[in-house]
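Sending over a structure as structure tokens; questions will come in a sec.
Entry: chain A
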Amino acid sequence: MSFSERIYLPSILKGLAITFKHIFKKRETIFYPEQERPVSENWRGLHSLKRDEKGRERCTACGLCALACPAEAITMVAAERKKGEEGLYREEKYAAVYEINMLRCIFCGLCEEACPKEAIYLDGPIVEADYLRKDFIFGKDKLVEAPLKS
Partner candidate 1 sequence: MEYAFVLEKLILVTVIFLITLGIAAYSTLAERKIAGFIQGRVGPHRAGPWGMFQPLADGGKMFFKEEIIPAESNRFLFIAGPSLALLTASIGSAVIPWGRALTIGGRTIELQVTDINVGLLYIFGVVSLGVYGIMIGGWASNNKYSLMGAIRAASQNISYEIAMGLSIIALLMVTGTLSLKGIAAQQDGFWADGWFTWNVFKQPLSFLIFIVCAFAECNRTPFDLPESENELVAGYHTEYSGFKLGAFLFAEYINMFVSSAVMSTLYFGGYNFPFMHDLGLSENVVAILGVLALFAKIFFFIFFFMWIRWTIPRFRYDQLMNLGWKTLIPLAIANIVITGIWMTVKDLI
Partner candidate 2 sequence: MNLFYLIAFLSVFFSLLVIFSKNPVYSVLYLIITFFTFTIHYVLLNAQFLAIVNFIVYMGAIMVLFLFVLMLLNLNKDSEPLKSNIVKIAGVVAGMCLLVTLAGSVKALNVSDPLVLKNPDIGLVQNLGKVLFKDFLLPFEVSSILLLAAMVGAVLLAKKDPKKV
């Protein structure tokens, strides 16, 4: 090592200069709850059960998503559409109960791929934290899209 390397001071000064410059650089911080980072196109977040253009639920409770799910997070109970409910459900069979356990879900997106009716998409935000395990089982109240305003 040369003398200037051995006394270590020049390299300290160089380091100090670098860190000092960083003080005036642009901050990378994103103030999360107020400001959100843009997500990529193939982002997979919270599931949503879609409605069609008339505001009817698309899901027909075929169970392909539950079958495709590697984490076995999806359970559903199917029911038959009654007379007068045509405005609510698109198909003759619909999911009376549709639950996803968010603690089991690995957000792989296989349910989205398996769905023949284009009824489920993983296009929501990050699933929020909670205190109790039971609160992570999301039912239709949290999953189904808001009804169309007309």
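The criterion applied here is as follows: contacts are C-beta pairs under 8 Å (C-beta built on N, C-alpha and C of every residue); 3 or more make two chains touch, one makes a residue touch a chain; residues count from 1.
On the choice of candidates, all candidates are chains of the complex that A comes from, given by their letters.
Bear in mind the structure is a predicted one, so any value in this text is a computation, not a measurement.
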| field | Of the listed candidates 1 or 2, the one touching chain A in this complex | value | 1
| How about chain A: which of its residues touch candidate 1 in the complex? | 12, 15-16, 18-20, 22-23, 25-29
